[in-house]
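Every protein chain except one is present and positioned as in the full complex.
On to subunit A.
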Amino acid sequence: MLKDIFINPFVDMVEAPDFLLQVLWEGLVSGVLYALIALGFVLIFRSSRIFNFAQGIMVVFAALTLVGLHSFGVPAWISVLLTLGVMFVLAVGIERVVLRPLVGQPDIILFMATIGITLFLIGGGEIIFGGENKQMITEELGIPTGDTVLEPWGGLLILQHLDITVVVVACALVAALLAFLNYTQMGRAIRALGDDHQAALSVGISLQTVWVLVWFIAGIIALVTGIAWGARAGVSFALEVIAYKALPVLMLGGLESIAGAIIGGLMIGLMEKLFEIYWGQPLLGGNTETWFAFVLALIVLLFRPQGLFGERIIERV
């Protein structure tokens, strides 16, 4: 028994390094998407103290809108642009109708409001586009679907072109987002508001503008993740579950740390895959990916309640 837990998995890893690479690669693909979604959470949380329960459903809603528009006869790339437009209108709407009237209310009220947004998006999505499972318009968007077979150490490593695209696009988006946050004035405004509200106001930052912006960024992220997961698993409300993987990522990385979200996302993606293949399937009958991340996060929290990277230097008034 102990041997199965502590020795055999590692022996397997060393004996079939090509398979280990395969597992790590698949973990990485999930990981970058978790990181991306967690980043959306963090941006919204830092600038408005709102824990955005609606992030998951935004993924579904964006994917549904995209597929739905295309099914009405709109060309694929125009549909992407229109969906971005819809996500922008959604951001403006949420700021006007939900955030602005509720500003200053206790956090729990704002959290409830995001549950309201979730229900609204589920209802709206179903009425307009129908609730049945749909195909992502992968080929129409020109996303490659074949695969490349490599033979490291004489073994076998299969890379789906879809997965490669997802990793490249997600990394590019994260890099672009970091550049935006670090090297533009609007990006500094977003970070500043996350650090200190009073000071942000004093340098001329408008809460409303930043809120619209971070919700729009969350919308863009939702669309990218929606396309990526939709291409692998179809577009349905089940996609929402993916977004909730961001919760353990946030528990690990801390609600306020941008770096924490990225590292946390990658770690969870990699570790849950490793655990599933080398421990979950042989010892627990598989399907551990649904819960592993949550248990891992709980264990980490037992030892580091502030999360792995949450060294809070900010004392709030």
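In this text, a contact is a pair of C-beta atoms (placed from the backbone, for glycine too) under 8 Å apart; a residue touches a chain by one contact, two chains touch by 3 or more; residues count from 1.
Methods note: contacts and distances are computed from a predicted model.
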item	value
Hidden subunit of the complex - UniProt protein name among "Branched-chain amino acid transport system ATP-binding protein", "Acyl-CoA dehydrogenase", "Cell division protein" or "Acetyl-CoA acetyltransferase"	"Branched-chain amino acid transport system ATP-binding protein"
Residue among A:105, A:145, A:206 or A:290 touching the omitted chain	A:206
Identified contact with the non-displayed chain, of A:4, A:139 or A:196	A:196
For subunit A, residues in touch with the removed chain	179-180, 183-189, 191-192, 194-196, 198-207, 213, 313-314, 317
